[in-house]
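One structure, pasted below without further comment.
For this depiction, one protein chain was excluded, whereas all remaining protein chains were kept in their positions.
The block that comes next holds subunit A.
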């Protein structure tokens, strides 16, 4: 039976194609000159160039972290190109009709048509291709509501005060090794601002695509929800199938001002590498949000891709009565390695956090949950509930749980529950006896295991995520 499960897990990566787009790509290597060049390409103000250079200075003094439960060869940061953009984007196309059709086709093939009339009504998309944003849809409709949704490069010029005020306010530029690198070289990403009391009329989403060889993608996303506002934001990512590892080091900052709510969902499907562990994306991402009084941030992630995932979307619960949530499904199979989890930093009174983590390991994969729940001295009456479940498929994989709990307030309550289970032969037999293929059986059992997290995703995304798991687990059974 376990052999059948193994076969059921053999996967096809459907987003692995390469787009034939002529690009302008920097030579590999990183020094001050490269950073000045990136900044100049983007025609950035002096303050931002200086900000980048300071980040670079800190990065050079930092050590790559080694505490994660991950094993990989040292990354050669001088072998990576830090900027690549389709040449056609240089003329700054004014509308979709001026955008290179090959770029549009790329997104269409990925199931994300960029023409508004073809899109899911109710979702606006920012499409980021290598280092630049290709297009942001439904801008006019959003601007009517006062919602700003554009690429961060554009925001630097159009909304400098907002960017200057909040950039680096949640993830400081020297926060950690990968965040410092990102701060020095970030190229594009999305910027969102929801004004006071506004509920965003549609879901906002960014779709990240790495295409060019030997480049890294370093995007930066900043979302500011002003007092009493609400936004739901989705993020998706894919990359071509290549033999070399590629680095993706992103930073996402969320600011939820008083009474605001941000719901941030990710479906990460970067190329995971082949069955022997060759190629795949190294995904080192820093995501953090800050909640002011009564604010609410909810992270939901479905991580199925990447050779290596190092990612801990976190909440700083600064304001009283603020709420942080983290719902995660991480699937690692083949030679994939994931070290992911969250940090909930309770500073304010009566702050609440919920962590639901579902780790699925198959093949030779290693999946680690790493989470920190910290109750500060002023966190009177704060509460956390953590549930951490691991599902093992086969007998060669590993699941690891590293929960850290620090409480400096005696009235705070922290709960942690953990389970480990296996897809059992009995379950497979029951499904097959009822006429289901082994592939269908595995994906059904896995989907059931993930249900608590999937129900947190926006509807279109939940369907997408379920399908993605199905594809990830698909294979031929002889």
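Heads up, the rule we're going with is that a residue touches a chain if its C-beta (ideal position, glycine included) is under 8 Å from a C-beta of that chain, and two chains touch if they have at least 3 such contacts; residues count from 1.
Here, contacts and distances are computed from a predicted model.
Novice: Assign the chain not included in the display its UniProt protein name, restricting the answer to "ABC transporter permease", "Fe-S cluster assembly ATPase SufC", "Sarcosine oxidase subunit beta" or "Molybdopterin converting factor, small subunit".
Specialist: "Fe-S cluster assembly ATPase SufC"
Novice: Write down which of A:40, A:430 or A:459 is the residue touching the left-out chain.
Specialist: A:430
Novice: One chain isn't shown here. Among A:270, A:310 or A:449, which residue touches it?
Specialist: Checking each option in A:270, A:310 or A:449, the one touching the absent chain turns out to be A:449.
Novice: For review purposes, identify every residue of subunit A that touches the missing chain, sorted by number.
Specialist: The missing chain touches subunit A at positions 1, 4, 424-438, 440, 444-445, 447-452.
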